[in-house]
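All protein chains but one are shown in place.
And now, subunit A:
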Amino acid sequence: MPVFKTPFNGYAVKFSPFYESRIAVATAQNFGILGNGRLHVLDFSTPAVTEIAAFDTADGVYDAAWSESHDSLLVAAVADGSVKLYDLALPPPQNPIRSLHEHSREVHGVDYNTIRRDSFVTASWDDSLKLWTLDRPTSVRTFKEHAYCVYAAAWNPRHADVFASASGDCTVRIWDVREPNSTMILPAHEYEVLSCDWNKYDDCVLATCSVDKSVKVWDVRSFRVPITVLNGHGYAVRKVRFSPHMRNLMVSCSYDMTVCMWDFGVEDALVARYDHHTEFAVGVDMSVLVEGLMASTGWDEMVYVWQHGTDPRAP
């Protein structure tokens, strides 16, 4: 299985929606506390992972998202508060093609709209989210209701105007870009909510994960009580993603250094636990093009790509 060692600590990994053997990896020096960042684009079509491109930044890169409209475009969320657009078709000196400075604090999450394919939303530690489109040099609008850092945002896979945001104020908010305020507030956890994602086969089902070590699955139509609570991680759960292929399958990664696969539809929900990382596992993704293909990265500076059910460390 492909393995790649990055010079900096990994923060996020994302599969390309266009090429099945291409991933982007966001990394930050010194665990993202102080120093530079680098955005890697890797190809693992051959047994040896090749680096297609690497873009250096003056501050850590906390997240990345592939464009859904151009196969060579990707967006980086940078810790200096900027949002940078890169074009793989251009030589490195001409990149980034755009650097958007509006957030006043670290940008921690970015997600690309998969339906309209012309916009993305960023989540920042300045408590706000911003909506950007490729045809505008500035953000289209700002969403500011959260009372603490916003860590992640996720577009609804079936509603082009709806996205969710996860914040350290212990809530998840659901937004409609046409509405002035959030349309729903989920007091999802007792502690900080670090990530959220929508179910790809049920547009009302949302997963959240938190410092309280749990992953919760919610139906936004009756959000007083979660559908299920998945316990199994030993420390804060950093990221959660629904499978693009199976309705009930989801994956999470945690500060307990493991990546877990869950089936929230059954009682014994933990399907698999991968402990291949030797430091905090903070980035995980599932391929939308190849069923069962997963990727993860962590503070051990390693990027793993593997098929579910196999050993990520296997050569």
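The rule is simple: a residue touches a chain if its C-beta (ideal position, glycine included) is under 8 Å from a C-beta of that chain, and two chains touch if they have at least 3 such contacts; residues count from 1.
Everything below uses one rule, namely that contacts and distances are computed from a predicted model.
Visitor: Among "Translation initiation factor eIF2B subunit gamma", "Aspartate--tRNA ligase, cytoplasmic", "Peroxin-13" or "Presenilin enhancer 2", find the name that the UniProt record gives to the complex chain excluded from display.
Guide: So, among "Translation initiation factor eIF2B subunit gamma", "Aspartate--tRNA ligase, cytoplasmic", "Peroxin-13" or "Presenilin enhancer 2", the name matching the hidden chain's UniProt entry is "Peroxin-13".
Visitor: If the hidden chain were put back, which of A:6, A:57, A:82 or A:113 would touch it?
Guide: A:113
Visitor: Of the listed residues A:1, A:54 or A:160, which contacts the missing chain in the full complex?
Guide: Per the contact definition at the top, the residue touching the missing chain is A:160.
Visitor: Thinking of the whole complex, not just what is shown, which of A:45, A:138 or A:278 touches the missing chain?
Guide: A:138
Visitor: What residue numbers in subunit A mark contact with the hidden partner chain?
Guide: Residues touching the hidden chain, for subunit A, are 17-18, 31-34, 68-73, 79, 87, 89-90, 94, 97-98, 102-106, 113-119, 124-128, 131, 133-136, 138-142, 144-149, 156-162, 168-171, 176-185, 187, 192, 194, 200-205, 211, 213, 219-221, 234-236, 238, 244-245, 255, 288-289, 291.
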